[in-house]
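Input: a single structure, listed below in structure tokens.
And then chain A:
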Amino acid sequence: MATKVVMAQLSPTMEEGKLLEWKVQEGDSVSQGDVVAEIETDKANMDVEAMGEGVLRKILVQAGETVPVGALIGIIAAPDESIDDLLASATPATDGAPPAAPAEVAVGTETPSPAGGAATEVAQPPADGRVKASPVARRIAAESGIDLGAITGSGPGGRVVKADVEAALAGSAPAPAPTPAAGAPATPEPATPIAPAAAPATIPSAAPPPAPPAALTARVEEASQMRKAIARRLAESIGPVPHFFLTTEIDMGRALALRGELNQRWPDGKIGVNDLLLKATAEALSRHPEVNASWGGDSIVYHGSVDLGIAVAIDGGLITPVLRDASRKGLRQISLEARALIERARARDLAPEEYQGSTFSVSNLGMYEIDQFTAIINPPESGILAVGATIEKPVVVDGEVVVRKRMRVTMSCDHRVVDGATGASFLGTFKAMLENPLEMIL
Partner candidate 1 sequence: MSHEGDAEPKMHGDEPGDHPRPGRGTGNGRPVLETVEVGTDFLGLSVKESRELLRLLILSRRFEEKTAEAYQMGKIGGFCHLYIGQEAVAVGAISPLRDDDYVITAYRDHAQILVRGATPNAVMAELYGRVDGTSGGLGGSMHLFDKANNFLGGHGIVGSHLPLAVGVGYAIRYREGDQVCLCFFGDSVVNIGSFHEAMNMAARWQLPVVFLLENNAYGMGTDIRRVAAAGELIERACSYVGMEAITVDGMDVLAVRQATEEAIGRARSEKLPTYIEARCYRYMGHSMADPSHGTYRTKEELELWQADDPILDFRRKMIDAGRITAEEVTAMDREIIEIVEASAEFAEQSPFPDPAAIYEHVYSDEYPDDIARRDRWR
Partner candidate 2 sequence: MAVITYREALNQALREEMVRDDRVFIIGEEVGEYDGAYKVTKGLLDDFGEWRVRDAPIAELGFAGLGVGAAMVGLRPVVEFMTWNFALLAIDQVINSAAKMHQMSGGAYNVPIVFRGPGGAALQLAAQHSQVPDPWYAYAPGLKVCAPATPADAKGLLKSAIRDNDPIVFVEGELLYNLKDEVPEGDHVTPIGVAEIKRPGSDVSIIAHSKMVHQSLTAAEKLAREDGIEAEVVDLRTLRPLDVDTVVASVRRTNRAVVVEEGWPMCNVGAQVVDDIQRDAFDDLDAPIARVSGLDVPMPYARNLEKVVFPNADHIVKAVRHACYRD
């Protein structure tokens, strides 16, 4: 008697599964309990066992295809048994396309998923492709040109709510580049995947380098709604905000040495280069309050606390969680808080008050082996630091060429608030902090 092989429900929340691999081929004999295929559920990869004996007469769903739970994927029967009836009843399998991943979700996902998992990291849209969103979230998204489908809803049943859209918007506003998680060393290291099933993150790993495309293809790809919003917001920034840029090179030898010492004394945690940068920025700002300020139209607003925005790359964009009152916090606390903020930013779990209202930002592209870049100010802040990679290079010290760990930092300044000398003075303090790191720990 023929036995169906179906896409089994292997988790309580599983609605569909992807056939990863057939372990037996058409014509192979199978016994009850044999593993015939491997499938990917929403939770894990699982084996499918034969429920009867016979020959795998027909494979209905090929590897790579995704079908709903309960769908017939194969037929086991005696070699001469008729399986026509079962074949006739088989639900036509999807033709290899990733299911339930509406176009607007796929658009803007930089790296195509190799096997149709494009939508796994973004909001799980219902099977009908409709995104659940509150009316005000829809309105703000429409007004801002943000794609609701690209936003993970934090409301009941995954509803996209106002805070989610605001988070996406805020994330699109600051510096044009992502920054690593707190504690990421200046030397490149692979980004840790957030979950095994996650699609490849848009943060490209430095090692191994991304595989080159198979072939160069001329194409026009529509910008995602989020990308459009980023474009508009940043254009708004560079337009009205008169930027100028100051670059300096900092010797990181002492700072890195200090970091090593500190981490030996703190077995439970890990001070990252990023934490040192945040600490130095905060200290410098507290000594140069004229930089921790905003242009108010007819006035300059000097902020009463140093609230540092940390540019973090997330899928399809970026967001700047805010480290509050950073100048009053020690390195350890900064490290702990920054790490938590960055993790939650990546998990899209930030409340609006956690990514709004920063007074100055730091963007670090060192892990991408960028030596130097300029960042665009996140209004209404009047400055942002763009931090490049720390690299060993020959420098002349006291008339001798020596190898030192050097890092280039470029500060973008809003000229309405910060003049050249002001910015240079601030940057000088920042440099001094890192080159004499005990200064900032005191």
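With respect to how the candidates were assembled, all candidates are chains of the complex that A comes from, given by their letters.
The rule we apply is simple: contacts are C-beta pairs under 8 Å (C-beta built on N, C-alpha and C of every residue); 3 or more make two chains touch, one makes a residue touch a chain; residues count from 1.
Quantities reported herein were computed from a predicted structural model and do not represent experimental measurements.
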Numbered candidate touching chain A, per complex, among 1 or 2: 2
Complex contact set, residues of chain A against candidate 2: 134-139, 154-156, 161-163
